[in-house]
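A single protein chain has been omitted from the complex, and every remaining protein chain is retained in its original position.
Then we have chain A:
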Amino acid sequence: MMARARFLHGYRGEGPGAWLAAGCVALALLMVVALLALLAGRGLAHFWPTEIELVTLDDGERFAGRAVREERPVQGQAMPVERLYYTGNRDLDGTVWRWVDVERIAMRERPADLVVVERRRWGDFIGRVVDRNTEAGHLVLESIDGQRLIQPLAEVHKIVYPNAMSSFGKLVAWEQGVWRFLSEGPRSANTAGGVWPAIFGTVLMVLLMSLAVTPFGVLAAVYLNEIAPQGRLTRLVRIGVRNLAGVPSIVYGVFGLGVFVYGIGGTLDTWFFSERLPSPTFGTGGLLWASLTLALLTLPVVIVATEEGLARIPEAQREGALALGATRAETLRRVVLPMAVPAMLTGMILAIARAAGEVAPLMLVGVAKLAPQVPVDDEFPFLHLERKFMHLGYHIFDVGFYSGDIEAALPLVYATALLLVLVILVLNLTAIFLRHHVKARHGALQR
């Protein structure tokens, strides 16, 4: 009875307020789950080797393709349902999509010899392999409508017989597809292939940003909280810092372009890289300037979090150190700062969360549509800060809005979005793990 009464009325009779609050939490959770489910469903399904249908229309015409979705062209009218097929063979037909009136379909078969050939140029071929000439290094392919072509093996990524695959084989193929998406560079104007350079660019940019913003923000917070006289000016600076967090990110992008790229970068070029002018080295957007711009963007977050951490340290700890004959600097370094490390890491976590998803400022200071070379290689100085880089967020934007074939791009948009969420999650978890480790070292720090 007791338990039931509590369930119905909440603890200590909070009444409908508690239900409303709990409902809001439930709704928020539901939306997060729905978001992830949408991204995962649409994105990951793309890599599943769906079976190929051999379709015969009522007029005897035949073609092969993957059924993608069905649509009623005009809502509410008695129009026939149309089905979209992915037919591949851009080089033979000029298009890879075909809408078919469902009522015109006379027969659908799934012959096991239908093949999907993933090629470096022209995208997928769907049809049959007529001849495999390993010596000459080419395949002879024939589409369903009888067109033949000779496909050099060197330009073939993968040959799949989806209709002949077992479920397990499909699972393996799916895993391979996902892995290639993660580990390969983009192809066909970003509408195919993988996103590895974008993953690498995103993570590297965020790490460089953290390296830049954490010491800078921590020192600023230490000055504001520990060293500066707590007068009106300090209060004003503090309010200013907090308000900086609200400046739209594109404004930081403009600032980065003006100050970092044209200002500092241009000056560096005239001093050190004048032999390469007029082609700029640092005087154009690049990894370094993007990282610094985002560091600037996230600086207020780090300062505020660190300051709050410093303010939480009991005065007794400072006095304890001073009473032992420590100077103010020694007290700061040996007692106050170690105790504030978890707060600093909290600041870093918030900074990462904010920076990893920013796209707008990057477009001005160094992100590239296509930069298949990652900015780290075996060529001195190994880390190429001046290079342009790819970013998952910008990749989503680019694939979604600037690819010629939105039907092909859409699943990649979902998959990349899911990946961006996961990358941010991993970055955050790493920082949270680090903070937990630091806290554990200090024992039960919270009293």
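The rule we apply is simple: a residue touches a chain if its C-beta (ideal position, glycine included) is under 8 Å from a C-beta of that chain, and two chains touch if they have at least 3 such contacts; residues count from 1.
By our rule, contacts and distances are computed from a predicted model.
Participant: Which one, "Phosphate ABC transporter ATP-binding protein", "Carbon-phosphorus lyase complex subunit PhnI", "Short-subunit dehydrogenase" or "FIST C-terminal domain-containing protein", is the UniProt name for the chain you do not see?
Facilitator: In UniProt, the chain excluded from the picture bears the name "Phosphate ABC transporter ATP-binding protein".
Participant: Which residue, A:L29, A:L171, A:V251 or A:L324, contacts the hidden chain when the whole complex is considered?
Facilitator: A:L324
Participant: From the listed residues A:M205, A:V222, A:V335 or A:L427, report the one that touches the chain absent from this view.
Facilitator: Of the listed residues, the one touching the omitted chain is A:V335.
Participant: To test your reading of the contact rule: which positions on chain A touch the chain that is missing from view?
Facilitator: Listed in rising order, the touching residues are 229, 314, 316-317, 319-327, 330, 334-335, 338-339, 442-445, 447.
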